[in-house]
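Have a look at the structure that comes next, please.
Only one protein chain is missing from this complex, and each of the others stays in its spot.
As written, the chains take the letters A, B and C, and residue 1 is the first residue of each chain.
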């Protein structure tokens, strides 16, 4: 069993003909993931990196049997492209782009749920089940198989965390980048449920930040009697109030948004909280027991 | 068998506490229809005309077993009220009001279809299956049971037609007011299909007008090899181009919208077309054979 | 309610759709404010279609030409409307003209996208292809792409058109538009698209949540003949016609049916007048006042088949109204529907004849207006 993707996932890269699409194709193939199709709308359909290219997602799914997709298009085109891969039948879809209007994120989240599919993103590097499959562009060398489930609002922070854990010999069952926007295809509470249900995951580590309320989902989970052990790092302690820190959702508007309040709530729920990256591995070890 | 409503239909009047709601309650009860509930939001819930009144549609449907509804609220409140009766489980809903933004009509049509329900309207007096049930406010004395299925874009014209047919001894299986707006919960093509499938209907009469394209649905139907005999009256021959004649959809914009073009298309499809109300009964007789 | 080109283009621009940078003028002397280059286009701003065919768009090469053209255009009428403003724009060089629209489509139960790879004023003769998706949430760029691929071979243009179609839909739903049409939609030398015209039709029913629709509806009413203005102000539906028989009716269908029967009997209706939106004593009084005051109206036919309108109340109103009425124009009455029996009694008591059928009423009307 695995979370969302595994070795059987047949990956479609939508927007494969762009620079980033080509890089991602090479990177995914190198990671050992099964990339079966690319889509390049309005372009020619000669194979790229040995991957067959189709003019639309429906043909790609029908001809190549794609089941999961990562979509590389700019934000104004994301609504249409993600709807296309959802309509084509992909059950796990990553949209990594940032700058997506929140209204479009709402529409895509609703569309995915209606089809029984899972959207990861926007504003995420995707997800990786180390040793099984990757649907994203995180650096593969940062990850290794193991029992820790990782959830992160930030891409870069999740690479750093993955690298620290891997360097310390703490492997990961699945690392999910839920993204830095306020409305997410898969939010923290839902990602936690997936890791909770996964038998290969024995502890959950959450990388959060200021703004939004995803962190409280972890606190609620940790208080359940059947919860797996949890650890967390919440960044943004040094961020001033009222300023958006890069991510659309990373803004301290009210007290509930602050790092201190979040950490207090998590500690009250007996989550192993790291103060900074320095104690991340310790917190993970404490959770893994 | 019957079309949409019959003696088993349990009717809910939403907005029963207003003047028109009270009139309609008396009128429906007098027509022999089974009115089981009224809804009066934000008002007291003493019975009206002997009908139990509930604070919301969900309670009305659960407590009184309503299956069909007619909704009397002004256009700005229609989206919310009709969604409420659809969510409560009513499978046939009439919204008679006019002046509904077309965007709201689109939303309601989509919502009804998603729930496997049928919305009649906006801008309609509703429908009647003479001798069985009525879900509307057409004058009951104009109708009598019989084999002719009647579809009309105009309320007033359908009363006149019903009265003429009834006076001439030509009874009706069902009279459906599809309404005068461009986007309809039930459009002409769909109403025709319902009458086509109804065993008690042996011929179909359609009352149309200038503007829109519903009339061409009848022409297409009449050309089918399995079509029942059809008759039609299309009004608006004397209407000038470019002017909206009361109904939101009754406007001659292009040649296809005109009465003459529509009549020509219907005649080409061998529909029995009446030139004016004078020959309506003759056309119906010709269709009934 | 159709917006002028300038208002429509402002709305496009407000939603990120490129349009030429223009100048709106209200007097021909203001042509002097045009500081951009020539040649330029001067375009009459009117709330009706067919302007191009009617000479409402003029190309000018220098300022004197522009002033002459402006004076000419201000003097023209388009579907009975004098332009209250002109739009001056640079004459934009382009390589192609396309047609793109999103519009309400009854068959689709919602919206359709229309596209033609050749736009211009004759586009309605070269039928555009139609992508009928219905509800806004059911728009699919890939379905539109599949339809466009065989007819639009320039992939870059096609992709820009698809993105623009999505945008026009967003605009339509945001501003309650029933049509957002760009014709022509120019393809520039660099492949980008530019809206050379804009026809945006707003949904009058949405005036309660779109203040500019309410305001424009009020302005549009002021362009109507005085009689129609008064009728609309009294919540009666009226369209002025050029005949001499006043028709007081109820419901759009019955009013049109009555007009058609008048015409078939060799008579000419003076109006479409539907009182069903205000079937009160005040409403009928206003209807009679308007028709009695209009010199060309020789006689009045009251033709009402009421459902929600109770005709016994109509009869009572007619009784009182006829008792106090000064005008001697003949009135022929035929009412039926809800409360019909009481209506008959009330009219009979008042000495008014209620014709049993429209046919009999029309015979009476023909007799009433026959030259003696």
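Note that in this section a contact is a pair of C-beta atoms (placed from the backbone, for glycine too) under 8 Å apart; a residue touches a chain by one contact, two chains touch by 3 or more.
Note that the structure is predicted; figures quoted are calculated from it, not measured.
For the omitted chain, the shown partners it touches in the full complex are A, B, C. When the full complex is taken into account, the listed residue touching the unshown chain is A:157, out of A:157, A:203, A:218 or A:271. Among A:224, A:243 or A:270, only A:243 touches the chain that is left out of the view. By the touch criterion stated above, the residues of chain A touching the omitted chain are 20, 23, 27, 75-76, 96, 98-103, 106-107, 109-110, 125, 136-139, 141-142, 152-160, 163, 180, 182-184, 187, 189, 207, 209-210, 212-214, 217, 233, 235-240, 242-250, 254, 259, 275-278. Mapped onto chain C, the footprint of the missing chain covers residues 13-16, 137, 167, 170, 173-175, 208-212, 214. Residues of chain B that touch the chain left out of the display are 41-43, 56-58, 76-77, 79-81, 83-84, 87, 107.
By our rule, only the chains that are shown with their structure count from here on.
The touch graph of the protein chains shown is a line. As a whole-number value, the distance joining the C-alpha centres of chain A and chain B reads 51 Å. Averaged C-alpha coordinates put the centre of chain B at 25 Å from the centre of chain C. Touching of two or more other chains is recorded for no residue of chain A. Counting partner chains per residue, chain C has residues 137 touching two or more of them.
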